[in-house]
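Only a single protein chain was left out; the remaining protein chains are all shown in position.
Every chain is named by a letter (A, B and C) in the order it is written, and numbering of its residues begins at 1.
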Amino acid sequence: MKTTILVHCPDQGGIISSVTAFIHKNKGNIVYLDQHVDKPANVFFMRMVIEFSDTFSDLESFKSLFQKELASIYKMEWSLHTDDKLPKMALFVSKYNHCLYDLLSRYNSGELAVKIPFILSNHIDLKHIADQFEIPFFHIPFNKTNKIEAEKEQLKLLNTYEIDFIVLARYMQIVSGNLISKFPNKILNIHHSFLPAFAGAKPYHAAFKRGVKIIGATCHYVTEELDAGPIIEQDVTTVTHSHSIEDFITKGRDLEKIVLSRGVKLHIARKTMVYNNKTVIFS
Amino acid sequence: MKTTILVHCPDQGGIISSVTAFIHKNKGNIVYLDQHVDKPANVFFMRMVIEFSDTFSDLESFKSLFQKELASIYKMEWSLHTDDKLPKMALFVSKYNHCLYDLLSRYNSGELAVKIPFILSNHIDLKHIADQFEIPFFHIPFNKTNKIEAEKEQLKLLNTYEIDFIVLARYMQIVSGNLISKFPNKILNIHHSFLPAFAGAKPYHAAFKRGVKIIGATCHYVTEELDAGPIIEQDVTTVTHSHSIEDFITKGRDLEKIVLSRGVKLHIARKTMVYNNKTVIFS
Amino acid sequence: MKTTILVHCPDQGGIISSVTAFIHKNKGNIVYLDQHVDKPANVFFMRMVIEFSDTFSDLESFKSLFQKELASIYKMEWSLHTDDKLPKMALFVSKYNHCLYDLLSRYNSGELAVKIPFILSNHIDLKHIADQFEIPFFHIPFNKTNKIEAEKEQLKLLNTYEIDFIVLARYMQIVSGNLISKFPNKILNIHHSFLPAFAGAKPYHAAFKRGVKIIGATCHYVTEELDAGPIIEQDVTTVTHSHSIEDFITKGRDLEKIVLSRGVKLHIARKTMVYNNKTVIFS
Partner (left out) sequence: MKTTILVHCPDQGGIISSVTAFIHKNKGNIVYLDQHVDKPANVFFMRMVIEFSDTFSDLESFKSLFQKELASIYKMEWSLHTDDKLPKMALFVSKYNHCLYDLLSRYNSGELAVKIPFILSNHIDLKHIADQFEIPFFHIPFNKTNKIEAEKEQLKLLNTYEIDFIVLARYMQIVSGNLISKFPNKILNIHHSFLPAFAGAKPYHAAFKRGVKIIGATCHYVTEELDAGPIIEQDVTTVTHSHSIEDFITKGRDLEKIVLSRGVKLHIARKTMVYNNKTVIFS
């Protein structure tokens, strides 16, 4: 069993040696350690992957000790994850199929270590793809008047299926603060621009109008402020005057699916930590 | 003698064949032709490189005929450039030396087909580099109260040396509307961000605060609206959480100098056309 | 009806004006023209897109005239393509599904202007994907002793379905000279390295062993010499010492599918010309 520990706390001397000594004393072997100090914020971040010896059995007491002997002293926020069960990822989609196809193809190829209990949409358009891949599809349409009721249905599904995190695969709807608060830093969105440029609607149109020579896509965690959450991953591609808005959209599709899948993989591997509306992305 | 013709006009049928027939009839051989139609704006753009036969001597009558038989009929704006004399480029700098070093190194290596009559700055800091490369350096300091007088001196120098275009190589000062109007689409600036993200001052600080994963640089023509002129060239490089603002600045320097030099070369080669605050960049 | 004309011939003065005058005289409007001269080889290349007026009806006599008045004089090799019927593309696959999924997703999204009459493989593994997308799948297994018979079956299918070009979407088999000769510059392969580095088998293993910091993928036309045909498109991605061979393979999959799809699109749009084992790729 592989165990991943994520830690952040105020920076101070001796943390690395205290933690590594603790792990060693408690029969763990550190197979990976990466750390980062945000100097301006004076915050220490660390990600470790640990292998326990075969005779190790009591993860709960390990956790208690970690809290008592390290976390409470260094004022750590921390989490521990084992790889013995797959996280559950819900996909929210709209009418665009490229990110959905891409994620499901990777899922079918064994590239994503998750379960996908369902796909949810306010449109019926992509149901055939869910059917193709034999994944339940829930169609919850809504308009301005019944958005709150629709969200209740969404939340019910998320609860019922014990969803761990949500991927907005070109969902095209604004997610409510209520839903965000229930999945803090657990809703990933793909925005079709190089944020912070061209936040909001129709970024390719705005990029075309501005005459940029490079377009981008951004995977970020969703926060209450639109397109302003912590950035997980970005990538870009060149364009020229000869590209139309439609060309931007087509080229952008390839970016969006690549960038979203990279973000999803980083999240699954617990290589992301959020602090001050920014991410630390471990290697 | 190599002759470059740039044309733009309302799009309509038959332009290419009319122009090429005209060139052929008037003893020119088209060695390069590239064209672009901006469909939403219905504008036709073309760049041609022509070699005239050795016996050709009367460029002035060629130009008169071009105006009469083509330009006036198709409502063209056009220009014709021969390569028999080098354009004169003035460099405006401040305290940062990387773009200046880069441009002067290229100049010394014969990479830039220009003359550099002078380098101008409101600071004395980079004079030693001008001296190193044996180029006149004019120090015109100013503050809020005497900016207008300083600009008069600048304009006098630009006139005296018959400057064709100006490169702001990290000049760090806002250029007045008056100066811009005298050099329309002839002042190139390098902005140290991926515009339109992070326009204005301290873009690396803003990028760091936002937690972007990619930083960029943009070469654009200067217009009255700050950092909003037609974009000539952009490029980007990746950053991570482990990079400090200082790292952003250091990595950015390499971007800035590469992007500025590419923009300058495109301008020198007359491969840029401006329309609707955007550029057409010919190959 | 949009008509594309591709031309190459020995370079000489006056070609562009002769051709454009001919088009104009014969009621065509040139909406796109791009040309290239390979100076060392002294060869002229041109691609034009033409719209004929509504009253134009006789494409055959246009072609006869083009041959007589231009092609025979300038010693042109040329071809003319109309967009009124979709080219037929056969997919050859093996056991890797990522390129297949990617191409079929694009196909389903209307991104590829082709018909896909069938998918062919020597393995049965990917039949379920063909079924998912409701495309006929032909399983033609073979070994060293019956490879020639298998190819006969392949050729029969290619004939029966009137296939225009073949895409080897990680086919993993060497295609015979006989098959290549029947589809000259009409078989596209994706090689999982930045050619010419790491031609042949197991390029990711070789790249890992060499310790490169960048890996790539190459889409090229298949010729008799393995992995040495004209390159259509290449792209790369960075790797570090921390990436295992498996990481190379995973990262490479994303490259392969993007690069292959770009190559396929260029081929479909007739933006590729082959000369001296190199390609001219029009914009």
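To be clear about the criterion, a residue touches a chain if its C-beta (ideal position, glycine included) is under 8 Å from a C-beta of that chain, and two chains touch if they have at least 3 such contacts.
Please read these numbers as outputs of a predicted model, since none were measured by experiment.
**Q** Using the touch definition from the top, which of B:97, B:176, B:244 or B:277 touches the missing chain?
**A** B:97
**Q** Touching the absent chain: which residues on chain B qualify?
**A** 97-98, 101-102, 105, 108-109, 111, 132-133, 240, 242, 250, 253-254, 258, 261, 283
**Q** Name, in rising order, the residues on chain A that touch the hidden chain in the full complex.
**A** 13-14, 16-18, 20-21, 23-24, 29-35, 37, 283
**Q** For chain C, enumerate the residues touching the unshown chain of the complex.
**A** Touching the chain left out of view, chain C contributes residues 36, 38-39, 194-198, 210-214, 216, 230-236, 240-242, 244, 276-281.
By our rule, only the chains that are shown with their structure count from here on.
**Q** If you average the CA atoms of chain A and of chain B, how far apart do the two points sit, in angstrom?
**A** 42
**Q** Measuring from the mean C-alpha position of chain B to the mean C-alpha position of chain C, what distance in angstrom results?
**A** 37
**Q** Two or more other chains touching the same residue: where does that happen in chain B?
**A** Not one residue of chain B touches more than one other chain, so the list is empty.
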